[in-house]
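Below are the structure tokens for one structure; questions will follow.
As you look at this complex, bear in mind that one protein chain is not there, while each of the others sits in place.
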Amino acid sequence: MNIFDNVEALSVRVPDGAFVALPPEYSWVPASLARALIVQGTRDLHVLCVPIGGITVDMLIGAGCIGTLEAAAVSLGEAGLAPRFTEAVQSGSIRMKDSTCPAIHAGLQAAEKGVPFMPLGGLIGSDIEANRDDWRVVPDPMESGNGPIALVSALKPDFAIFHSPKADRHGNVWIGKRRELMVMAHAAKETLVTVEKVVDEDLLADEATAAGTLSNLYVSGIAEAKNGAWPSVLHGVYEADREEIATYAYEAKTVEGFQAFMERALTHTRLAAAE
Amino acid sequence: MNIFDNVEALSVRVPDGAFVALPPEYSWVPASLARALIVQGTRDLHVLCVPIGGITVDMLIGAGCIGTLEAAAVSLGEAGLAPRFTEAVQSGSIRMKDSTCPAIHAGLQAAEKGVPFMPLGGLIGSDIEANRDDWRVVPDPMESGNGPIALVSALKPDFAIFHSPKADRHGNVWIGKRRELMVMAHAAKETLVTVEKVVDEDLLADEATAAGTLSNLYVSGIAEAKNGAWPSVLHGVYEADREEIATYAYEAKTVEGFQAFMERALTHTRLAAAE
Amino acid sequence: MSCQPEELLICVIADLLESDPTVRHVAVGAASPIPGSAVLLCREETGDRPRASIIHGETNNPFTDGAREIFDCAAQGRIDAFFLGGVQIDGQANINLLGTMGEGGYPAIDRRFPGSFGSAYMYFVVPKVILFRPEHSRRVFVNEVDFISAPGVSARDVHRPGGPKFLVTELCLMSFDAERARFRLESVHPPHTVEEVRDNTGFDFDVADTVLVTPEPEADRLNVLRSRVGVEIGHTYPGFASRVFGIEPAK
Partner (left out) sequence: MSCQPEELLICVIADLLESDPTVRHVAVGAASPIPGSAVLLCREETGDRPRASIIHGETNNPFTDGAREIFDCAAQGRIDAFFLGGVQIDGQANINLLGTMGEGGYPAIDRRFPGSFGSAYMYFVVPKVILFRPEHSRRVFVNEVDFISAPGVSARDVHRPGGPKFLVTELCLMSFDAERARFRLESVHPPHTVEEVRDNTGFDFDVADTVLVTPEPEADRLNVLRSRVGVEIGHTYPGFASRVFGIEPAK
């Protein structure tokens, strides 16, 4: 575990082609780290949305960073459809692995437990299941009288990446009740985290904070990134920048509009990287 | 969810023959509630230790409350063997379902997910597995090239019972980092909790406390029980009463010694129930 | 008192929840302001029922075990009602949240929508799923969906404690009979007609012996909706609360 000086020190650890798990916009998305990946020109990522994507994934798609996307949905929420995602899927420019929320959680839990699959209710008869070569519907191997059951494959990302309000100097990261971040980190080989602030208190020392803390055992690298989830929400710290997201939703409908928007959005990231 | 006036209002909800999940001694054991079950003369319980038992389970066995016990181990820790457990298993007076820690956790996770089983590494070639009719070893149904895999059945207790430092007036219960308590509550039909204190703050209102809180959605009943884990530890509140446990370990080696010990130990519980 | 279309739909859904005492806990997913308002209205009117869990919300959110908890909770049988929509819905209640397909079908996408979310699971495990899709047109209500995000009915040997019970649109309320795998028209919202429903539905459906006229909400009910419910739903859906109820987010 290392605490790095800047976000770019984390982004350079993610090579082209890496399998990267990303939380949803409402759960501490690493927007700043994603912009650093865009600036460094990362290509062919296999991104797993846990379980849905928003503006951050849409930007990564628009910037050409993503080769394969696995998600239960991608949307800008109240701001409407995710424009670059929509265009990419319609044109077939990315490979889309359509999933459903609980299957993504279960696949990560399988990796967390080191087993090749997880059984899951539902799914049978869905075209999602029918189109997933890595899932199976089998007769219940326990013969519990409940009929066939679906099995979903373990999801083992190379990297889990997310943003958090704080980590301590030992690299223990506050996740609060965002337990999907913990499952992501357990399932992934490495976890990279940006934080608003590195704090002096030991988050594991007190049971009250330990309850919402991911141990540094799972964390490879941390860097401070002020407003690192912006324009998305960081609950308890700042709200979503609805105006920015609405502007994006409108401008990114065309390739040219997207590029103009990103030119502005990335200026700050480029400046920081050049420092 | 109801907040009751005393522990007996919880214990009477547990009928003879119920399937009851109990945390280990180091994780907020409901010792006071167990004594109330003994005083009310509960019989034929199927107790699941999550995943190991200590003095509380030993007392329940000695008092004749348990018909079937499922556990990975039962021990008094530094105080040595659990005397009533040892005698009961050697004489065959209880039905013992021997298990192993991760299988109990996985079985509860299966119930938490509403699936009939959970795959689990290891186990193959163990006599524990060989003697469990409710587990199976099957060829990997995903053909992931990792050979056969063990499946353990879901564990769905009628009741999860535990003790906690605090709950709020809505019935939300502080569990800190004792997440096995949350899995137990999710897996069980009903959850009954004794607490040191019912507090005024809303534990879900703040992300910092919400992170270590079990929602009242899963809780049927709560009652205050001062020193409710005694003589076991309640981390952050009081230490284990090692002297009391050592005395028990010595005296409970014989039936007569156990009865004399319990006579003293239950006096307070009987007085409280009579009030 | 004049009533907005959204308000009528909220009341129709609230009635479905209020009239069914087995509905003790309703979960509301992402981007569901009308169903969310209906649950809160029901609770205001019954005084205590149902418990409403609005996921992703900061209030009315009991979940502390991460994003998977709502799914686990539903599979445990602790969620009695849930809402799903669809880009397309067909006469067997198959729902498609993914998009319309191009030549040869999936994965060739003609028009893509966000995706299936948790539908392929919740549709199986929640006893009372209410399908909610305001737009009532032949483009939505098709004879056969292009992609089954989640099937309306399942083979007998498939474990399925849950499934669709009702469909609420801008025109009408339908019930769904899983045995027959068919919808039945129950009531039509004024000023619309049975013929209008038929003209705008691409699948065959049954018609109740007496098709009711959906009652318009009373003034008292609208007051509750526009005050207490509006403020509460505004915590999760500020844009919706502003547009429909004119309630601006607290600063």
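The chains carry the letters A, B and C, assigned in the order they are written, with residues numbered from 1 in each.
Here is the rule we use: a contact is a pair of C-beta atoms (placed from the backbone, for glycine too) under 8 Å apart; a residue touches a chain by one contact, two chains touch by 3 or more.
Please read these numbers as outputs of a predicted model, since none were measured by experiment.
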Using the whole complex, pick out the displayed chains that touch the missing one.
A, B
Which residue of A:G64, A:G80 or A:G114 touches the chain not shown here
A:G114
Residue in contact with the excluded chain [from B:S27, B:T56, B:S153 or B:T191]
B:S27
From the listed residues B:S11, B:T42 or B:S75, report the one that touches the chain absent from this view.
B:S75
Sole touch to the unshown chain from B:I52, B:M142 or B:A249: residue B:I52
Based on the whole complex, identify which of B:A9, B:V89 or B:V237 touches the chain you can't see.
B:V89
Which residues does chain A use to touch the chain missing from this display?
111-115, 182, 186-187, 204, 210-218
Interface residues of chain B toward the undisplayed chain are 24, 26-27, 50-52, 71-75, 77-78, 81-82, 85-86, 89-90, 92, 96, 98-103, 105-106, 109, 120-129, 131, 146-149, 177-183, 235, 242
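Simple rule for what comes next: only the chains that are shown with their structure count from here on.
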Can you list every chain in contact with both chain A and chain B?
C
Of all chains shown, the one whose Cα mean is least distant from the combined Cα mean is A
Counting C-beta pairs in contact, which chain pair has more, B-C or A-C?
A-C
Touching two or more other chains, which residues of chain B qualify?
113-115, 210-212
Could you pull out the residues of chain C that touch at least 2 other chains?
63-65, 75, 125
